[in-house]
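Only a single protein chain was left out; the remaining protein chains are all shown in position.
Labels run A and B following the written order; every chain starts at residue 1.
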Amino acid sequence: MRKWALRILFFMLFMLMSYSVLQMPGDIGLDSPAYNEATHHYIEESLGETGAINIIASILTDYRAFDTLGETIVLFTSIIAVISILRPSAKPEEEEAPTDG
Amino acid sequence: MDDIIVKSITRIIIPFVQLYGIFIILHGHVSPGGGFSGGALFGTSLILYTLIFGVDKAQKKFSHRVSEIAESGGILIYLSIGVIGIFTAGYFLSNKAAGFPLGEAGSLLSGGMIPLLMIGVGIKVASTMVTLFHTLIMEERL
Partner (left out) sequence: MGIVNLIIVVLLIVCALAIEKMKDLLGAVIVFSIYSLLMSVLWLVLKTPDVALTEAAIGAGITSILFIAIIGRTERFEK
């Protein structure tokens, strides 16, 4: 009984997601919501403002440089987490020393 | 791995992979790619070296000291370039207003601070990949 209820629930969820996918603007044209004034600005002004002919690079490291900084900080945090758990170069005197917290 | 064919082929392949990675990092502003992809390629070449020749030889090429410097250095390059913008233009990570020379569009020396930031991100990503792999492999022996 519970299994069938779950199946019906997942089927309804599937129908809902399929409906929302079908509602997306399929034809990427001039009236698409993603094509607004920000796109115009990037396409027309980015060469003069940043000097890079690769618009993606100019967005990633100039207009959205904070995002890339956050990405780098995420990498830094992840490597620190891995090293602090796995600890490859654990010195013997470090392990014997009492740790607080 | 003690196969002579694999070792020889690896010795031939690795310089080309590394050259391609550096090319992608340095040409991030004129062609597809950038710091992230190029750094991942460079890290893959060092991981290949570790797989073929063992951790001990790889640790001589890319020791913990180098790893520490590269991990912190990549992020410090990024932050210090951003701080330059505070003093010259008043905004963090500003490019044209901070007085970076934009250069001729399409050439290698163009884009102001973009190539410098790409180099920082590339160093960071490459060293992160290699250090992750070395950490996972080394822990097995303790």
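Definition applied: contacts are C-beta pairs under 8 Å (C-beta built on N, C-alpha and C of every residue); 3 or more make two chains touch, one makes a residue touch a chain.
Values in this document were obtained by computation on a predicted structure and should not be read as measured data.
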With the full complex in mind, choose from B:I24, B:I77 or B:I119 the residue touching the hidden chain. B:I24
Of B:I14, B:I47, B:A89 or B:L116, which sits in contact with the chain we cannot see? B:I47
List every residue of subunit B that touches the chain not included in the displayed model. 24, 32-34, 36-37, 40-41, 43-44, 47, 51, 129, 132-133, 136-137, 139-140
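We take it that only the chains that are shown with their structure count from here on.
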Subunit B-facing residues of subunit A, complex: 47, 49-54, 56-58, 60-62, 65-66, 68-69, 71-73, 75-76, 78-79, 82-83, 86-90
Contacting residues of subunit B [partner subunit A, same complex]: 28-32, 34-36, 64, 71, 74-75, 78-79, 82, 92-93, 95-96, 102-103, 105-106, 110-114, 117-118, 120-121, 124-125, 128, 131-132, 134-136, 138-139, 142
